[in-house]
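Removed from the display is one protein chain of the complex; every other protein chain stays in position.
Order of writing sets the chain letters: A, B and C. Residues in each chain are counted from 1.
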Amino acid sequence: MVVILKDGTDRSDVMELMEYLDAFNVSVSVTEGEHTTILGLIGDTVSLSEDDIRAFDFVEDVKRIQEPYKAANKKFHPNPTVVEVGDGIKIGGGNFQVIAGPCSVESKEQIIEVAKAVKASGATLLRGGAFKPRTSPYAFQGLRAEGIELLLEAKKETGMPIVTEIMNAAHLPLFEHVDIIQVGARNMQNFELLKVLGKQEKPVLLKRGLANTIEEWLMSAEYIMAGGNKNVILCERGIRTFETATRNTLDLSAIAALKEKTHLPVIVDPSHATGVVQYVERLSVAAVAAGADGLIIEVHNNPKKALCDGPQSLTPAQFDTTMEKIKKMHKFMSEEISY
Amino acid sequence: MVVILKDGTDRSDVMELMEYLDAFNVSVSVTEGEHTTILGLIGDTVSLSEDDIRAFDFVEDVKRIQEPYKAANKKFHPNPTVVEVGDGIKIGGGNFQVIAGPCSVESKEQIIEVAKAVKASGATLLRGGAFKPRTSPYAFQGLRAEGIELLLEAKKETGMPIVTEIMNAAHLPLFEHVDIIQVGARNMQNFELLKVLGKQEKPVLLKRGLANTIEEWLMSAEYIMAGGNKNVILCERGIRTFETATRNTLDLSAIAALKEKTHLPVIVDPSHATGVVQYVERLSVAAVAAGADGLIIEVHNNPKKALCDGPQSLTPAQFDTTMEKIKKMHKFMSEEISY
Amino acid sequence: MVVILKDGTDRSDVMELMEYLDAFNVSVSVTEGEHTTILGLIGDTVSLSEDDIRAFDFVEDVKRIQEPYKAANKKFHPNPTVVEVGDGIKIGGGNFQVIAGPCSVESKEQIIEVAKAVKASGATLLRGGAFKPRTSPYAFQGLRAEGIELLLEAKKETGMPIVTEIMNAAHLPLFEHVDIIQVGARNMQNFELLKVLGKQEKPVLLKRGLANTIEEWLMSAEYIMAGGNKNVILCERGIRTFETATRNTLDLSAIAALKEKTHLPVIVDPSHATGVVQYVERLSVAAVAAGADGLIIEVHNNPKKALCDGPQSLTPAQFDTTMEKIKKMHKFMSEEISY
Partner (left out) sequence: MVVILKDGTDRSDVMELMEYLDAFNVSVSVTEGEHTTILGLIGDTVSLSEDDIRAFDFVEDVKRIQEPYKAANKKFHPNPTVVEVGDGIKIGGGNFQVIAGPCSVESKEQIIEVAKAVKASGATLLRGGAFKPRTSPYAFQGLRAEGIELLLEAKKETGMPIVTEIMNAAHLPLFEHVDIIQVGARNMQNFELLKVLGKQEKPVLLKRGLANTIEEWLMSAEYIMAGGNKNVILCERGIRTFETATRNTLDLSAIAALKEKTHLPVIVDPSHATGVVQYVERLSVAAVAAGADGLIIEVHNNPKKALCDGPQSLTPAQFDTTMEKIKKMHKFMSEEISY
């Protein structure tokens, strides 16, 4: 960490800051220029907060050199994390999976029909919302506990592991037989929930927040990992911008940045990112080309009757066509391109 | 609600959509142009979702006319809501209050010292964080339950009602003697938490999310109000932009927009919005001039030693100077300007 | 276009609006609901401005149905535009090209060395900045007229057509032997410049503005096309967001959206979009997978000594490796995937 002091800072002020830093395990070297004094802080600065140092009014600026995350940091864990879901299904480290299913679980018939269809097309995990975060209190909120029951029936019927979203730590017991617990974009910084998920063992699929930076996202992964659970899958799902042709702006550069910064697997959700069914295919294929470890795609047997997010759901037939291209691209990438 | 159909939509498709709409309590009028058919939906469209209608693939676009919020809507409740905090302290409808205190409660001495100081300067409510949302799991997370105890001691000592943030619905029993429960920006769309707060009676101070629109914010207020709790105070605290001179961009236009759209009181947090102590005064005074119903300002007896957010905390002396200007401006506004 | 009137609008107001609309060549149908009146405007609404209609104070909202662009609109021109650069080099409609070269032209030796290197690796057009838009007036502003001379020498030496940026319509005579004229992001809405470029015949490479929507970008293309020049190539180069791990956020969804909305070719600039040399390769390959008609990549023979944008410039060796992957991906896409 580098601390830049204002012109004219007293020696006594510098001493006060040095004393403060003594409480942390860092050593300090001082460079004095004509107008500026620069302190170099060497050691484990993860527990130091830039803001705390900025509070000294003679501090001009503070610049972190070390990343503030450790468990998620590729520097300390160069090998890619492989998340094992069970039944030999793995995500990361060269293992690529497609998760598919409806936005919401609506009925036994619906979820089983979609599950069979997406499995036939090549998806290996089933998604479906039981607890649904909806902007409006008057909109369908999901079948909740019953939705999870129906997902489990679809799992029994098809053998597919299931992924579903948690919105409240108190619901955790309901997720006992769920295979991957999803944290939605709106809860990416629900730190109380993250802490609870860090103390259990199921893999967590952590979506990026609507307006969060990659560093903040990794810090949320760090919350889970700091609790002991190393099985975190990051999911890029678009960030909010001023563009209106798409619901959000899918940030595929995030794959490049994450592959440099972290060992955690990264999957992409082109359905929520675009909100437009016609754009899902191209962005699925492009995400594979960018090196994503998986995709999560919305499929509904009758998008018009979907209780949420119809406009972004593929029909099973559309999904089948898209999967053909995804599979071709994944095979091509595996054989021909390495980054 | 207006539904625009694509060129060449079949009559049978239109019939299918009409049938779907029958389930809701709306009547439909049809305008047929040469290339476009337009449906006008008349009635209570709050429970209709634009996205659900967009899922019909022959729908070109959907445009809501009625606002999707009812309880928070000024059209249906033209009189301003006045939130009564107790001891005659009211917010809204011409009642203006300044809430002040440290980012975090750190010790009994600290919170009582700050409380006395801000009271002496004219603040009428005490803020202080017991549960702290921190980006890093390694940063100070607040004194939690103990922090609330210390706030209650400061309340007993000074008589000031207290405002503090909740991060987990399970903690609600700890808030029994808290006067206003704050929902932080990161939890603005933690719908499970909002629902719980809607079923209890204490006033809720609802901060705007980092990247949320005014309509989404009002929908979150609606979540609380739909549960029965009408005592919601909105708090503008800056939105995330690409500007770096300030931590966030304070959106004072939001006051103008909210005063047109809702009857709920609106307060402003210049400390979190700017993140820079030198900018707090000007924006406090400007917020009063824009018609805010109150302010919430961070004050710390020793900002350098603050366990969080030091750079944005005023000292008691700075707060006193700022309060002088706030009081003058509030008096001037009350006597001279009405919007 | 749909115009929604406020509840309680007088018949005389409606008549006033109808009269106003008479001046334009549109017919109006009226739907009266209990609380809302909806006007459907049928005809050529391109010359009508939503804002002008919103100025009638009894208008609640206006919704455009037709896109505001015509010449660039795929609806009216379903076949893809193929821009012919000369020497049989084409962009669009299945013709894919890679443009490469340094940020700035710095010397004869530099530009010829880079030109030969990128040609050997497979690039077919040479880029290089002669006029450089720099945030600081104290930064290198380009060799200007001399830079164009040097580009022309490199063209003579290698036979590669050249692409370079114009910043001032008065400089147009200097571009006589340039093959493609680039309009930079900061000039995307320099309408005076666009008009001039519409009245000459050279192809224009139009970069997306830092914070512009796809519709605004197409409207800028429309400015050029309305003048008579149909040879516009769109270039996605990242939009400004709050993310800091990359200089901008590359919006690959824009390719999907543009392929639906326009017949113009779309190329991608991963160098400016990311600003990070390590991310250029993945995003180049992903852009091809998303269906881009070309790429524009920065290459410098000595990035450390580059007079601008060094951190995002590939060395010739890095470019060669990247080109291998781009070529493989392009071949694969041509043979195996069609959208």
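We take it that contacts are C-beta pairs under 8 Å (C-beta built on N, C-alpha and C of every residue); 3 or more make two chains touch, one makes a residue touch a chain.
For clarity, every value in this text was computed on a predicted model and none was experimentally measured.
> Consider the whole complex, including the chain that is not shown, and state which of C:Leu39, C:Ala306 or C:Ile326 touches that chain.
Residue touching the chain left out of view: C:Ala306.
> Looking at C:Thr9, C:Asn187 or C:Asn231, which makes contact with the chain not pictured?
In the full complex, the listed residue that touches the missing chain is C:Asn187.
> Of the residues listed, B:Leu125, B:Ile180, B:Leu194 or B:Leu250, which one is in contact with the missing chain?
Checking the options B:Leu125, B:Ile180, B:Leu194 or B:Leu250, the one contacting the hidden chain is B:Leu250.
> Extract the touching residues of subunit C with respect to the undisplayed chain.
16, 20, 46-47, 49, 51-52, 54-57, 68, 131, 133-139, 141, 167-170, 186-187, 189-192, 195, 210-211, 216, 219, 222-223, 226, 240, 303-311, 313
> If you put the missing chain back, which residues of subunit A would it touch?
Touching the missing chain: residues 2, 4, 29, 31, 33-36, 38, 40, 42, 60-61, 63, 65, 240-242.
> Across the whole complex, list the residues on subunit B that are touched by the chain not included here.
Against the missing chain, subunit B presents residues 211, 213-215, 239, 241-246, 249-257, 259-261, 273-274, 276, 278-279, 281-283, 285-291, 325, 328-329, 332, 336-337, 339.
Throughout what follows, only the chains that are shown with their structure count from here on.
> Quick check on this structure: which chain has its C-alpha centroid closest to the centroid of all protein C-alpha atoms?
A
> With chain centres defined as C-alpha means, what is the inter-centre distance between subunit A and subunit C in Å?
The mean C-alpha positions of subunit A and subunit C differ by 31 Å.
> Among the residues of subunit A, which ones contact at least 2 other chains?
211
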